[in-house]
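As you look at this complex, bear in mind that one protein chain is not there, while each of the others sits in place.
Every chain is named by a letter (A and B) in the order it is written, and numbering of its residues begins at 1.
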Amino acid sequence: MAYQNLNDEDEVLFKPIYETGRGFYVLVAILVAIFLFGLGCYIRQLILGLGVTGMDEPVTWAFYIVDFVFFIGISHAGTLISAILRLSKAEWRRPITRMAEVITGIVLAIGGLHPIIDLGRPDRILHLFERGRLQSPLLWDVTSVTAYFTASTIYLYLPLIPDIALLRDRGGKLQNFYKILAWGYQGTAKQKHTLERAISILMVMVIPIAISVHTIIAWIFSMTLQPGWHSTIFGPYFVVGAIYSGIAALLIVMIVFRKAYHFEDYLKEIHFQYLGTLLLIMSLLWTYFTFAEYLTAFYGHEPEEMRVFLYKFTGGYAPFFWLMVFCNFLLPIIILSNRKLKKLPGILVASIGVVIGMWLERLIIVIPTLANPRLPYPTGIYIPSVTEISIFAAALSAFALGFMGFSKLFPLISIWEIKEGRLQSVHEVSKRLREYLPGHPEEKQVEASVKAEI
Amino acid sequence: MAKYGMVIDLNKCTSCQACVTACKLENNVQIVSPDDASEGRTMFWMKMLTLKYEGDYPNVKPKAIPRNCMQCDEPPCIKVCPVRATYKTEVGIVAQIYPQCIGCRYCMANCPYTVKVFNWYKTEQPKEVEKCDNPDVSVRPKGVVEKCTFCVHRLQIAEEKAKAEHRKLQEGDYVPACVEVCPAKAIYFGDLDDTNSDVSKASHDYRAFGLLEELGTIPKVRYLNAIE
Partner (left out) sequence: MQINRRDFVKLLGGSLIGFAAGGVGEALLKIPNSVKPILYAGPRVETWKLTTCTKCPGGCGLRIRMIDDFPIQAFGNPLSPINEGGVCPIGLTSIESLYHPDRLTSPMKKVNGEFQKISYSEAYGILSQGLKQNMGSAKDGKAAFVAQTESDFMANLIREFMSGMGSDKVEIDNFSANSAMPYNRITDGRPDFINFGTCDFILNFGAQFTEISESPLYFTRAINEFKAKKNEFITFSPKLTPSAYKAKRWIPIAPEYYEDAALGISYVILKDETYDKAFVQKQFKDFDAFKELILQDYSPAAVESRTGVAAEDIVTIARKFSGASSPVAYFDESILYSSNGIRNAFAVIALNGLKGFAGYGKLKGQELPDFESGKETDKSKQAWNKNMLLGDNDVKLLMLYKNNFLFNSPNSEELRKALAGIPLVVSFSPFLDETSELANLIIPDHDDLEKLDAIALTVTGSPTISTQQPIVKPFYSTVHTGDVLVSLVGDLKLSPKWAYKNYEDYLQTYLKPVYNHGKGMLMNQKKPTELEKSLHQAGWQLASYSSFDEFWEQMLRYGGWWDPFPKVSEYKPTLTLDKNNLIADDNSGSQNVEPKGDSLRLNIFVKDLDYKGDMARNPVLTEQFGLDSNIYYDTWVEINSATATKLSISDRSKVRIKTAKGSFKAVALHNPAVMLTNIDVPFGLGHTVQGKTFGINPLSYSDNVFDEATGTPSFSETIAMIERAGDGI
C-alpha cells in the first residue's frame, strides 16, 4: 500500500500501517518457520499420541499446562491494566492501553489453546459442551476463559472503532475492510457518547472477569488434594503473578515497538517510570505472597508438603527455584529501586527477567507437586521433549506474529485518545486538581500551571 | 445394593506379585515398549508398593502392599472430571468410560494414590501376549486414562449367570482376577454392607487400615497390618 503522508500531527502513528521495511519481512519469515515447525510437531503428536512429549507417570501435566498458566497470566497485562488505568483516569494511560489490550487478545487465544494441545483426545473436545460437568474446575475454566476472551476482544475492539474510522477516511486498498469494521462511526456526539458509555461499562465488567480467570486457573490446582497445590491463597497469588508478568510483558512490547516504529514521542520516559514503579510494587506483592505461601508450608512441616518443599528448595528443582527468586525478586527490586538503573535498558532487563521468572514460577508450581506423589513412588523425572519445546517456541512466535500483524492493520497507539487527550486533558486534569486542592484556586491559574509543567 | 470392597491381609501376602500379573492379563493392560518403560510410563493397574522399611538393620521389614484402585467412596477423581468419563456405579465401583474420556488427565493429577495410568501411545502388545488378550475387556485407545475397575466385566458375567440360573448373586460368584489367583488367599472381596461377609468382617478387624484415610476419600480397599 503506497503511503500517503497526510501530515496529520500523529502521522507517525499511521506510518507503520502503510510502510513496511525489509527487516519486518525477514522477521516474519523466521517466525513463520518456527511456527510451522511447532505446528508440524503438534500434528505428529496428534497422530502418534501424547507419548511424544516428555510427560510420564506421575508427571502427567507439564509444559503445556505450565505454558497455559503462563500465557493466561500474561494476558492480564492488558485488559486489566488498561481498565484500571482508564477507571482511575490516569492520563498517562492514553498511549499504553491499546498495546495492553492487543497483548491480551492474542495471548489469550494462544494460551486458551494450550489445554487442547494437552488433551489426549482433542477430537472429543466437544464432550466438554455436550456432557460437561460444572462441578469440575476445568469447566469453570473453560467458561471463564471464554468469557474473558469475549470481553477483552470487545474491549479491544470498541476503542478501536474511532481509529478504524480514521483509517477508513484515509482510503487505500483496505478501505472496504475498514468500512465494515468502523460500523459507520462518524464521530458524532451521540456516537461518541454511546461509545464512551459502552467502554465504561465494559471496563468495569472486565475487571472481575479478569480476576476470576486467573483465580479459577489457580483453583484447578488448589481444588485438588495434592501437597503444594491445596492452598487457599492460590487464587490471589495467581492473580498477583498474572498482573506482574502482564506488566513486564507490556513493558517489553512497549520498548520494542517504541524502537521499531519510532514512538519515542508518545511513549516517553515517564510512562516507563510509572509502569516500572507498578512493576516494583507487584514484585514486592508477589514476593510477599510467595513468602506467605512457603512459610506456611514449611512451618506446618507436613511430610508430604515438605517433600515438595524440599524438592523445590534443595532437590531437583532447586536451580529453577532460585533462578525464579532471582528473576522475580532480586533483579527487579535492585533495578527498579535504583534511580540510576531505572532507565529504559534497565527496565527492559527487569521485565525480561520477570517474564522468565514468572514462567519458572508456573513450572515450579506445576511439576514438583506431581513429581512427588503422596505415596512413596520413586520421584518422577520430567525432561521436556523436542515437541514440547517447539510448541512453546511456536506459541511465542505466534504471539509475535499476531502482534506484528495487528500493527500492520491498526494503529498500536490509540490515535483518537491521544487527540482527545491533547484537546481535553489539560482542562480535565486542572478541573480535577481544583477539586482536590485546598482552598478555591482559580481555574485559569491551575490550567496555566499545568501547562507550564508540561 | 451391594457395596463391593476389598481387604488385603498383609500378614498373608508374600509379595509374590501374582495379583499384578493376573490383573495385567485379565484386563489387557498394555506392556509398553522398553523405551517408554524407562521413561516411567509402565502401566499397572495393580502394583506392589513398598511403603517403607520398618525397624533397623537387621531387624528390618519392608511394608509392601499390593496397590490397586482404592475405589474410594468419595473419589477425588470423579469430582474433577470435566466430561463424566468416570462415575461411581451403584455397587460402589469407580468406573471409567473410555469412549467419553478426553484425556485431560485431571483425574490423574487429583488421585492421591496415583493409581491411574494414561495411554501415551496406541496400544501395541508384544506378539506373545496379543493373542492371549481377554475378549471380555476392551483394549483402550490412545489418549485416554484407565485404571482398575474391580474387573467389572466379571460382575456383569456373574450377574448374567445368576439371572439365567434364577438366583441372586452369591458371595464368591464375582471376584476380580487378583482375588481369584492369590496363592495366599490374602485378598478378601465381597459386599462390605453384608455384615456376614468375610470382607466386611475383615474390614472391621483391629488390624484394618485404609491408605491415606486421613484425606477423607474413604477407600473401599483396605489392608490388614501384618502381625508382628
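Rule of thumb we're sticking to: a contact is a pair of C-beta atoms (placed from the backbone, for glycine too) under 8 Å apart; a residue touches a chain by one contact, two chains touch by 3 or more.
As the structure is a prediction and not an experimental result, all values here were calculated from the model.
Peer 1: Just one of A:23, A:303 or A:378 touches the chain that is missing; which is it?
Peer 2: Missing-chain contact among the listed residues: A:378.
Peer 1: For the chain left out of this view, which of B:2, B:16 or B:162 touches it?
Peer 2: With B:2, B:16 or B:162 as choices, the missing chain is touched by B:16.
Peer 1: Check each of B:2, B:51 or B:97 against the chain that is not shown and name the one that touches it.
Peer 2: B:97
Peer 1: Name, in rising order, the residues on chain B that touch the hidden chain in the full complex.
Peer 2: For chain B, the residues touching the absent chain are 11-12, 14-18, 20-22, 24-26, 31-32, 34, 37-38, 40, 42, 44, 47-48, 50, 53, 56-62, 84, 87, 89-90, 95, 97-100, 126-139, 153, 156, 180-186, 227.
Peer 1: Under the stated touch rule, tell me which residues of chain A contact the chain that is not displayed.
Peer 2: The list for chain A reads 131, 377-378.
By definition in this document, only the chains that are shown with their structure count from here on.
Peer 1: Starting from the mean Cα coordinates of chain A and chain B, work out the distance between those two points in Å.
Peer 2: Roughly 45 Å, centre to centre.
Peer 1: Given the complex with chain B, which residues does chain A contribute to the contact?
Peer 2: 48-51, 54-58, 60-61, 115, 118-122, 124-125, 127-128, 131-133, 135-139, 142, 220, 223-226, 370, 373-377, 380-381
Peer 1: Where on chain B does chain A make contact in their complex?
Peer 2: 36, 39-42, 49-52, 67, 76, 79-85, 100-106, 108-110, 112-114, 117-122, 141-145, 211-212, 215
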